[in-house]
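And then chain A:
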Amino acid sequence: MRRFDEQLAELNNMMLEMAALVEKTITMASQALIEQDTKRAKNVIAVEADVEQKEKEIESLCLKLLLQQQPVAKDLRVISSALKMITDLERIGDQAADISEIVIMMNGAPYAKNPEHISQMATATVKMVTESIDAYVKKDLKLAKSVIAYDDVVDDLFDKVKFDLIEMIRSDGKHGEQSIDLLMIAKFYERIGDHAVNIAKWVVYSITGKQA
Partner candidate 1 sequence: MFKKFFRKKPTDRIFFLASWASIIATAAVLFFVVGYVLINGLPHISPALFAVQFTTENQSLFPALIGTLMIVGLSLVLAVPLGVCSAIYLVEYAKRGSRFVKIVRLTTETLAGIPSIVYGLFGFIFFGVFLGWGLSLMSGAFTVSIMILPLIMRTTEESLKSVPDTYREGSFGLGAGKLRTVMLIILPSAMPGILAGVILAVGRIIGETAAIIFTLGNVARMPNNLFDTGRTLSAHMYALANEGTHPGEAHATAAVLLIVVILINALSSRVARFIKA
Partner candidate 2 sequence: MKFSISNMDLFYGDFQALKNINIEIPANEITAFIGPSGCGKSTLIKSLNRMNDLTEGCKITGEIFLDGENIYGNIDVNALRKRVGMVFQKPNPFPMSVYDNIAFAPRTHGIKSKFKLNEIVEKSLRDAAIWEELKDRLKKSALSLSGGQQQRLCIARALSVQPDVLLMDEPTSALDPISTAKIEELVLKLKKDYTIVIVTHNMQQAVRISDNTGFFLLGELVEYGDTQQLFSVPANKRTEDYITGRFG
């Protein structure tokens, strides 16, 4: 294998590692949210630091490859989209950390209603992130496009959460503060979905050369 191909394989591995870390932040944040586990929520913030570390490593590898190999065509697309994708991945990590911070702030106060739609959003966004990175590594255009389409599911869930929360406030005014916290959490998930879509679009670019 050529040195450059080895380096590209290394880039793929690092992207998978970063994606795994990001997945972990979302999953942990979701578990912390559902189980109202502040200790776990604090852990998310630690993992988020690892995500940032990984982002820096990938960034410097990409810059090194741009400088050393002066890549063109597919190689250029793979490296430049990696550079764009890690920004989105890092933002996803940030948002997972933001969710965790709200969980910590809520400090174990019992939920007025089981936040089932929020936990569905968590599952949906984890799936989107995982699949978009899979699509990148496997150069699977169909999978990338399905991630973009899947954003509608997350948006629908967000609407449902909004509806749930309106109901909650309407039933009893004292749930107001908790509703707003949960709305922010839902918004963070919705944003995570958007970032996953961005990632998938860069995957499409890296495969076809067309900006989706």
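Regarding selection, all candidates are chains of the complex that A comes from, given by their letters.
Keep this in mind: a contact is a pair of C-beta atoms (placed from the backbone, for glycine too) under 8 Å apart; a residue touches a chain by one contact, two chains touch by 3 or more; residues count from 1.
From a predicted model like this one, the values you see are computed outputs, not experimental measurements.
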item	value
Options 1 or 2: the chain contacting chain A in this complex	2
Candidate 2 contact footprint on chain A (complex, rising order)	2, 4, 70-77, 208-210
